[in-house]
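The other protein chains are all here in position, but one chain of the complex has been omitted.
Entry: chain A
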């Protein structure tokens, strides 16, 4: 059977991602079992009351063989069942489901903002004079090196305490989303702008730029319509990594701004040793990360005509 090379590439990518997802679930299972102490004690967290240990053993089937437990574990997580939080006395899926939206709003707002900032910075400064590039590079490096929580603290001091433009905490209004999104976006934007500008500078040297310039296109149009599109391709491969970074950064950002969300839930779970919740959030983040990078890699193959012909 002959498979189209693009289809084969996509299938191979999907297969690798499935292996990685299965591997991450297996790693979680192994970690639970490799830990010193009994699993029912680990899962119970700081909670102690009569009958709890027995209930956990029954629910997780801990009296069965290791292999049966493993098959059950993989099956349950594949079905989206992350078990019960014994500390919060609620199904983990319910806890995560009710708290995920503020985090999704924050991460996606920051992601879009980072893309726009990086795109504007790269388009304006790529291939320009020494001063503009040096300045841009310095700003990018500073943004990429500054911790998210410090940017958050500085923004709070300036815009909430001194100027009083934005609320200090909460998540009720769109104003409350502005500062957290900016804080989370800046480090990502700094890294992305570095990559994008380098790619644009390489693209500006390509013969096709000379061609469109010879056709009399203005510099701004050349950059926006041709060079940026060309340079965006390598940046697409960074997308998965970017989403992972935003998810991790959201935990810290939520803490700085006292926002509700998955980060707050996770942090509380870490402090109360609520293993089922932490495990669920970490696995979920890994799944989102893998799904996003797989999707972007496939998009990359589909939109880049050079990868289509072999």
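Some notes on this structure:
Keep in mind that, in the parts below, a residue touches a chain if its C-beta (ideal position, glycine included) is under 8 Å from a C-beta of that chain, and two chains touch if they have at least 3 such contacts; residues count from 1.
What we mean here is this: contacts and distances are computed from a predicted model.
The chain absent from the displayed complex carries the UniProt protein name "Peptide ABC transporter permease", chosen from "Multisubunit sodium/proton antiporter, MrpA subunit", "Peptide ABC transporter permease", "Transglutaminase-like enzyme, putative cysteine protease" or "Predicted small integral membrane protein". Residue-wise, the contact with the chain that is not shown comes from A:273, picked out of A:53, A:202 or A:273. Annotation: of A:96, A:109 or A:148, A:148 touches the absent chain (contact as defined above).
Only one residue in the set A:77, A:136, A:247 or A:296 touches the chain that does not appear here, and it is A:247. Residues touching the missing chain, restricted to chain A, are 16, 19-21, 23-24, 27, 31, 35, 42, 141-142, 144-150, 153-154, 156-157, 161, 244-245, 247-249, 251-252, 255-256, 266-267, 269-271, 273-275, 278-279, 281-282, 285-286, 289-290 (touch as defined at the top).
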